[in-house]
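Next up is a structure, given as structure tokens.
With one protein chain withheld, the remaining protein chains of the complex are depicted in position.
On to subunit A.
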């Protein structure tokens, strides 16, 4: 690290090098935080969806299985010990405005934290005013809404892509206040939709018909391409239908640069696609347990040397090297299924929510910085010693 610092001072190397090295180190050392957690929200129940706002990277929005919504502040750590992210506001499921059933997707409005959108199994998409905590608008659909997404890079449109039980994807124009476009192409329920992070008109969708389609919303005819897991070299000729997976596709994620797309299917596979060519890059990540019927949140890191993808694997989180497919780490902490994870790109922290009603904080292990800090702090001394005592071996002498 010192070497990087000096070389940066002398200007002998790219200034981003230090940052990249440090970020990589921190990501690689992610582990379950022993001392920091997120205030538990009774509104949530099972945690289905998480999102961090992209303006300040400060507010964590979470949607729960019982219809509640909560917002945590990731900057403000109250109290001396700075142990807990406080919940600043929440919408309990008992509220008249809240979703009647499970919330499946939540998303901040990409340009302002004054607005966020949620959707769920009660077939409603709601647009919320954050400050009033009241829905500004609400759209009803014919089927369960599995996923919706707003383009993070759009400047020319404010469309929400909605994937629901019906096979058509609807695009809702917030300015018009109704859906403006329908995208037909899937044969079955659309489990996940994602806008490209590169091109504001490109949309990807994964469905339970095993297919992943890429759309250009300017093109009226249909999808621009259907991703084929065999790259057109299918062994059996009779199978003309292009499939991305051999199971439902319930996870989608563009890389930060928008050049690659990661899909996750119930065939326990993760696939990396080139968004330009639509080719399967055939990276083998191994088998990752996935039997979900709804969308799973997967996320990709930014700004570090090898991109890392974080995927829920049943009750664990897996960290993979995106381009090589090697497993970096297994994060164990949840019980039961993990539903979603979001990566905080500034702090290199990871937040994950699962069916055990927890939102867990994964921090880079900081070489016992925290413990040293506590050691100095005399108030915590007794607490600290007891914790040390708990980690020691206690072989009693009578065992001899």
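Just a few scattered comments:
FYI, a residue touches a chain if its C-beta (ideal position, glycine included) is under 8 Å from a C-beta of that chain, and two chains touch if they have at least 3 such contacts; residues count from 1.
In this section, contacts and distances are computed from a predicted model.
When the listed names "UV-stimulated scaffold protein A C-terminal domain-containing protein", "S-formylglutathione hydrolase", "SKP1-like protein" or "Proteasome subunit beta" are checked against UniProt, the chain not shown comes out as "UV-stimulated scaffold protein A C-terminal domain-containing protein".
Screening A:10, A:140, A:155 or A:392 for touch with the missing chain picks out A:392.
Touch with the hidden chain on the side of subunit A covers residues 32-34, 315, 332-336, 355-358, 360, 383, 386-388, 390-396, 399-400.
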